[in-house]
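The complex appears here without one of its protein chains, the remainder shown in place.
Here is chain A:
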Amino acid sequence: MEQLLYASEVLVNGLMAGVMYSLVALGFVLIFKASGVFNYAQGVLALFAALTLVGIQQGQVPFAHLINAITGSHISSFGWTVPSLLAILLTALVMVGLAILIEALVLKHLVGQEPIIMFMATIGLAYFLEGLGDIMWGADVKTLDVGLPQGISDTAEAWTAALTGYGFFIDRLDIWATVIAALLVAALVAFSQYTKQGRAMRAVADDHQAALSVGISLRFIWVMVWSIAGFVALVAGIMWGTKSGVQFSLSLIALKALPVLMLGGFTSIPGAIVGGLIIGVGEKLFEFYIGPMVGGATESWFAYVLALIFLVFRPQGLFGERIIERV
């Protein structure tokens, strides 16, 4: 009985962890869906967004280190702090600006190229943005506090203790992440289903040429999609940055999203969510039951094994579009 309760706690926490993975995977799906590009830079976008948010919030002077090195000055801060909500809005604007620049400087010149070329361009973009983030905001670990609570939920612990005799651990940050992810997905689905721009985005995703022929601007759609992906990256960056500080390892959260994408499919928003939940629960339960027998630390590889098992039966992923090409 005790073991079952522990497993249930692991399962609940696996679901919560899955939501955190899904937040990262969503950004990949949005861009892949609209342009067929696997955006290698999505993890770095989350890092860049979180760095910018902390920088704006704390009134940090961008490029301070570079300015000081060139001019011999000792500036670091404007001396003000910006309220969290305003800082988030300003960061979202920066991400829109970044999307415009990416479209104008990179994507526009690669229209009609093979997907692998676009993919390679996003690899270059990832390295560039990582370096830019470093020069702009410095390499130190930064504390991110936008008012999200962290730590064990007393209510959940008391409630489960009363119900089962064992108080479950549920992190309040994970609860918030779940609520925010649900709202984000609802907003994205509503946007793509019920707005003109959303329908245009879906049209581009279905067929670039056909969309162009009816007057949809590919360039506008790309800027819009990269802006939305930038916003999703900001949300992911806030969640992961609140957890363990904003630092350059944040870009590696992309590694957690890959098995989610393989499992859920690269083109489905619900797929990213369901895929994240399956990966989260699967890796946590495997670690709980099998981990102790094999020395632990199974999560990093088991997520990929799980995704590969699914791929054997559904190569397009759970919710991916089935591609049928007839000769």
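Criterion: a contact is a pair of C-beta atoms (placed from the backbone, for glycine too) under 8 Å apart; a residue touches a chain by one contact, two chains touch by 3 or more; residues count from 1.
Everything that follows uses one rule, which is that contacts and distances are computed from a predicted model.
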Chain not displayed: protein name in its UniProt record ("Thioredoxin reductase", "LPLAT superfamily acyltransferase", "Oxidoreductase" or "ABC transporter substrate-binding protein"): "ABC transporter substrate-binding protein"
Touch criterion as defined above, residue of A:Leu93, A:Val111 or A:Leu252 at the omitted chain: A:Leu252
Where the unshown chain meets chain A, residue by residue: 6, 9-10, 13, 16-17, 20, 65, 68-69, 72, 74, 76, 130-131, 134, 138-145, 150-152, 169, 171, 240, 243-245, 247-253, 256, 283-284, 287-288, 291, 295-297, 299-300
